[in-house]
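Heads up, one of the protein chains got dropped from this complex, but the rest are sitting where they should.
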Amino acid sequence: MSVPNDKIYFSPDLSKRERACFETGIKLGALYHILSGLPIRNDETIISAIEKGIESAISCQPFVKSVKIHFDRDTISGTKESAYDYDEINGKMIQAELNIEYESIHTVAKVQWVDQLEYPLMFIEKIYEK
Amino acid sequence: MSVPNDKIYFSPDLSKRERACFETGIKLGALYHILSGLPIRNDETIISAIEKGIESAISCQPFVKSVKIHFDRDTISGTKESAYDYDEINGKMIQAELNIEYESIHTVAKVQWVDQLEYPLMFIEKIYEK
Amino acid sequence: MSVPNDKIYFSPDLSKRERACFETGIKLGALYHILSGLPIRNDETIISAIEKGIESAISCQPFVKSVKIHFDRDTISGTKESAYDYDEINGKMIQAELNIEYESIHTVAKVQWVDQLEYPLMFIEKIYEK
Partner (left out) sequence: MSVPNDKIYFSPDLSKRERACFETGIKLGALYHILSGLPIRNDETIISAIEKGIESAISCQPFVKSVKIHFDRDTISGTKESAYDYDEINGKMIQAELNIEYESIHTVAKVQWVDQLEYPLMFIEKIYEK
């Protein structure tokens, strides 16, 4: 896959690793805001279809090697016994792992709810050259 | 599926048919704004996963009997030959059919791009009691 | 403001009132899904700018006579004392009033959190001809 000549727009100071971290952030920011607020309920077929659908969308973005979304089933309510008995995707549900490859740099990054921070933390777990 | 006692909030003037039309509009408005801007490219596996994912999300909403999303393949670019060679979902791509059932009223509604209007029109094609 | 010739797409059975209810639903569905997940914090300048910004966006949609968004301040946390101390817009915060005018039909509709239903209910409070 060729990379367009976009480097003239970036600071010449930016290392390949720094660029890879930037690209990683873009995808996690997009992923989270695409997911937030989507209707969902505790039905395995529905949950896994939403996971695969948004994985597929994110996989189109630049430098995405792979992406895996997993909603924490324990946090999803809604059995559709009444019309209003469903849920909306929020930060407590979202778990995702993203692999970015920018030139020779690889990152493994995640978003997951962290109880101590009460926050859906996005973080880079690994970064390496290959 | 039971319907919660929500009628006290609605105008007593509102007929069952009018309520069904309101509920139909809510789902199409949500569907369209959930889809807009999602990354996509011209790959059948990716396209159909996004279709199924958002169908699954919308199906959780109240009074949705069924929903079918279809992206017009001819309008989707992107073969991922370069990093930036993908597309974003917009009104020219989106075709959807929604079936709402509110009490005894059924609607069949659609969203599709209408060239003459240059607009992604949402409309109720059929409404009937059963 | 002229109305495009869109009636050929709609069921000939659909009354003006039913069409007005459909249009009302579209806007509330869009409004809610646009708002869901937006970052926010308990700062009056920030809250009112987000309210006005999304009101302005929704006001562009067809047949919207006016729209007023109000976030329930009591439900918004976040004073930015630490980096992660902010909130996200959700159904408990969102209160909105929408006025739709379709031909001679006017609707007044709302979305607001209803404790008894544990749900951000969208409803048509008034509908009249003028």
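General remarks:
Labels A, B and C are assigned to the chains in the order they are written; within every chain, residues are numbered from 1.
In this text, a residue touches a chain if its C-beta (ideal position, glycine included) is under 8 Å from a C-beta of that chain, and two chains touch if they have at least 3 such contacts.
Computed from a predicted structure; not experimentally measured.
Taking the full assembly into account, the omitted chain touches A, B, C. Think of the hidden chain as still there; on subunit A it touches residues 4-6, 9-11, 13-15, 17-19, 21-34, 109, 114, 116-117, 119, 121-127. With the whole complex as reference, residues 1-4, 6, 30, 34, 38-41, 45-46, 49-63, 78, 80-84, 86-87 of subunit C touch the missing chain.
Taking the complete complex into account, residues 32-33, 36-37, 84, 88, 90-91, 117-119 of subunit B touch the chain not shown.
Everything below uses one rule, namely that only the chains that are shown with their structure count from here on.
Comparing the centres of all chains, each the average of its CA atoms, the largest separation from subunit B belongs to A.
Annotation: 28 Å between the Cα-based centres of subunit A and subunit C. Subunit B and subunit C, compared by their mean Cα positions, are separated by 18 Å. The set of subunit A residues touching two or more other chains comprises 84.
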